[in-house]
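Here the complex is missing one protein chain, while the rest keep their positions.
For chain A:
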């Protein structure tokens, strides 16, 4: 076992000596052929023979108690095997990676909550029968309107405690210029294209669950807890996950349902949520109300900054959107206040969706900075430069790598920022009003423990095994690149096995910590392998040179396969956070730019181009990293313009829980988007020096679009998304 605890900045030597030329290179995805041919198996596919179908019966009320279930009609349908509603292990409410499954008490916490299931021979019958299950309720009035609930200040929810440093009120009173504005963001659905799905089967008391989940190891524990069995009796498989975006970090009730169904009928069972069910049974991102206060001098220097918000959670949820998380280290200013208050509602659970905190928090702080720049007559980039802190202004810790200023400079040049006219509404192209906007991007970086195994097999191929998942993030590819580089093997000589909870435990995919942590664990496992190879070469590990399947040291050379002979070489790696992780302030950074055209007659908004320049530490694969960063920028675009989950405040239903009405970006919404990296290896982040990518692209992207709309039209919309009805009244005369 090769181990690195991040007590100080460090890097495995084998990584620096690597000669294969894979790391960082834009190599195509390792699993690409499987994906483009449809051969890659997702959770609901390639089911074992005899698999039965489970359909969920959703609650038809927003709050209350189940008083009885009449399953007779459903049971009478040919093909129905069981209707299950009274099993105490059936969870009520949602799973979250940290939440304990709620026992089944018949309590209804929200509309659409799973309250029963039908098990049938085929999917059509199961779905039809689910509609025949008669559930009786005792209904109680629900809290469905977030605006009408009184915020709770002392709630203990979430990982981010309230921060009050200095005296913001006094700073506001004394400042030459102040800004005090409130911004709101709506409910956002993660809406991964693959709906949540699980296939479960029992063999000799052992449960195997193939599920669409971001974190296989945590899922194993949660499922075991829910079923009241030892974790060692559960195996979770998630080799391919059709997108997660936070919505698959926890174990949904449907996964436990599948296990219970399989046990009850003695056959493998599978379940998939319908598109609309995903909105209710999986968590969403809370709406937020964000009050931003900025106290500044006429030179733009901040003396105070406040980011105080309200976000929602239901009665049993334990998560709270950490709205100001990205604001904490962003700008200087002595007096600082950050808090998020809670409103309790009777709606589906809120939870972590791509960049919890920053994705919506940047709408507040980055639009506010744009407004302040406008009021002061200072360029928005210059205003940000003047407030760039030396150390983390909230906790005083030193930054590890922070290239934010370089991102601004490089981005401004590349985007042609100097061509921007600072007077809103002054640039026209026919009937279109043209504007440019920018915003800072910041996403906190986490160091999370991870392990991996690398085995050089007889014949000279390498096999990587970890319970890490690839949810579209490029994990298969980057892990193969790390091992290939360090062991001197081409991509084609490497097998990557992921998403199996029997493999060494990783951090899973979430919080953008997956790539750095799992790549580090693989790099360390390779160090372990190299140590054994050095022994066999009778050389020091530092003297080994590995390339193209050949090892050389001290003038001698051997094929890797010959060195392995008939004895495979297995290495284990483990990386864990340590002193330097706690003593420093770490984040990925970037600068976002957008150019929009707003139709002067109709108010229609088109994004013409976007550019992101990002500081993500070491770039592990330029192509997959760019793709992910651009994908995040597209999310920002859609958050700015169209994504808007609407609650019917009469009964707690969602008005638009599907792709027909909840508008994610489609191809025609998206221009060609450019993305660049400023690469500085961050040796304090983890042993491969990579910081998070997946959530950085969304941070600030939407604010850049909103700021561009202001520059185009002179209309400042603070209630997101910015739709044409909110612009029309304020558009300049034709």
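FYI, a contact is a pair of C-beta atoms (placed from the backbone, for glycine too) under 8 Å apart; a residue touches a chain by one contact, two chains touch by 3 or more; residues count from 1.
By definition in this document, contacts and distances are computed from a predicted model.
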| item | value |
| --- | --- |
| Record-based protein name (UniProt) of the chain missing from this complex, from "Transmembrane protein", "(2Fe-2S)-binding protein", "ABC transporter permease" or "Tetrahaem cytochrome domain-containing protein" | "(2Fe-2S)-binding protein" |
| Which of A:171, A:192 or A:560 contacts the chain that the document leaves out | A:192 |
| Residue touching the undisplayed chain, where the options are A:243, A:460, A:490 or A:577 | A:243 |
| Residues of chain A in contact with the chain not shown | 28-29, 31-42, 44-46, 122-125, 128, 191-195, 240-245, 272, 274-275, 471-474, 623-624, 627-628, 630-632, 634-635, 658-660, 664-670, 672-673 |
